[in-house]
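Left out: one protein chain. Kept in place: all the others.
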Amino acid sequence: MNTNKNSYTVIYTIVLVAIVATILALVSMGLKQKQQTNIEVEKQLSILSSANLAQDVKSAKDKNSYVQGEFAKYITEALVVNAKGEVVESCTEDITKSGAFKISIAEEYAKMRDIDAAKDEAAKESLINELRLPVFVCNMPDGGMRFILSAYGAGLWGPIWAYVAVKKEGTELSGAIFDHSSETPGLGGEIVTDKFRNQFVDKVIFDNGEICEIKVVKGGAKDPAHEVDALSGATITSTSVQKMLTQWFNYYKPYLQLIVDGSGNMPEPGIEVKEFEQDPEVIEL
Amino acid sequence: MESLNLFVKSIFVDNMIFAYFLGMCSFLAVSKNVKTAAGLGVAVIFVLGVTLPINYLLNKYLLSPGSLSWISPDLANVDLSFLSFIIFIAVIASFVQLVEMVVEKFSPSLYSSLGIFLPLIAVNCAILGASLFMQQKAFATLGLATCYGLGSGVGWFLAIVSIAAIREKITYSNIPKPLQGLGITFIIAGLMAIAFMGFMGINF
Partner (left out) sequence: MDKKIFTTPILKQNPITVLVLGICSALAVTVKLEPAIVMAISVTLVTGLSSFLISLIRKTIPNRIRIIVQLVVVAMFVILIEQILKAYVYDVSKQLSVYVGLIITNCIIMGRIEAFGLTEKPLPSLVDGLANGLGYGLILIVVAFFRELIGSGTLFGAQIIPQSWYAANGGAYLNNGLFIMPPMALILIGCLIWIQRSIQKEDK
């Protein structure tokens, strides 16, 4: 057979591409559901771990169903709040399908960068109004309550993000969890370790209507309420953590005030929740 | 400012060779003398500078989830991202082929100096790597993506030319026999990478 003819080459290419594309499309469609679940479960696990729940995940036989079960058990409400502290959406069932769970914190972070770059106050104002921040309300096994907030920022090489659990009083953290996409393993990558994240327990973040910055300091933290040890050899990642938390807490500030006032998870029944029912498309997003 | 920052960063901090080890094969194989190294380096800059914007547009308007909605809103749920490897590599391979043919036809002198390196570039990890990093970093504009491509290319050029210069000098050194050639080249590259680590954290 003459394999050098033009027509043969063209037909060969078409057939090859068709076969390859079919195989790939089939496999991709077949595995899509599983991949999506993995991504969801990872997020659920981060949210739970920030409140020190789902500790047995390593020994769990079926990681996915264990995490999904724990999530459904303890995370009882998901809220979307704006930068004024108003609850835009609230959801108490099927939280993985809620608007709060589907918010991409990366996109919200992009909005925050636009806000910082905005030239005039009016533009800034309207951008700030567009911010949507997720809050997860967690009912602890011991009867306590946690408000889980998120944060996202730039590390040394790529993005870093966090979930932090705020105690019921709204002023102190009860825990935090960090993750990253491409920090140096063993240096900046250490932000995922328990050693680093456990330092955030009992840190004061909100006092007298003002956000208190959690300072990441080199060579031994002295103030147990406001300082944590930086990671050795990873100055930039450490300061990025500090910057990220402060930035997000400042947008959460009005909402934190609500928590302090004791109405964090109870938006005035009526307006907001109704709005959410009238506008089902918002949930579908 | 952001694009300048990205450009400088991708040359020094996110250097394709010293930070990500991409394009190592040709980096080690074609770095025996400065002249050929520079030739390959220029070819890499050129191919990166062109394929990255192409792949950026493909990614934005074809591959990433929901990107087909510019054709019709019905297609908003189509996710073709599983095809990105194959599309990127096809763009790179066919572009390299195209350039090779064009250069051969219109500038035989350039072809004789550059042409032999072109086929090598299709399988240079730095080119595909840059496209994949571009997808991962999700640049906001075409300009940024182009800057990243050019910066990565210049970084690669810098790396290969400087190691070639060192290797030219090192032929006069007395190196243990089993370490000669490949072994010492790896170690030099390692030491150069340590030097490049000094740029970490640069910002404008």
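Every chain is named by a letter (A and B) in the order it is written, and numbering of its residues begins at 1.
The criterion applied here is as follows: a residue touches a chain if its C-beta (ideal position, glycine included) is under 8 Å from a C-beta of that chain, and two chains touch if they have at least 3 such contacts.
Keep in mind that what you see is a predicted model, and the values were worked out from it rather than measured.
The residue from B:128, B:145 or B:160 that touches the chain not shown here is B:128. As for the chain not pictured, it touches subunit A at residues 1, 3-4, 8-9, 12-13, 16-17, 20, 23-24, 27-28, 31, 34-35, 38-39, 42, 181-182, 184-187, 232-233. One chain of the complex is left out; on subunit B, the residues touching it are 18-25, 28-29, 82-86, 89-90, 93-94, 97, 119, 122-129, 132-133, 135-136, 176-179, 182-187, 189-194, 197.
The rule is simple: only the chains that are shown with their structure count from here on.
Centres computed as Cα averages put subunit A at a distance of 33 Å from subunit B.
On the subunit A side of its complex with subunit B, the touching residues are 20-21, 24-25, 28, 32, 110, 156-158, 181, 235-236. Those residues of subunit B that touch subunit A in the shared complex are 14, 79, 82-83, 86, 136-137, 140, 200-201.
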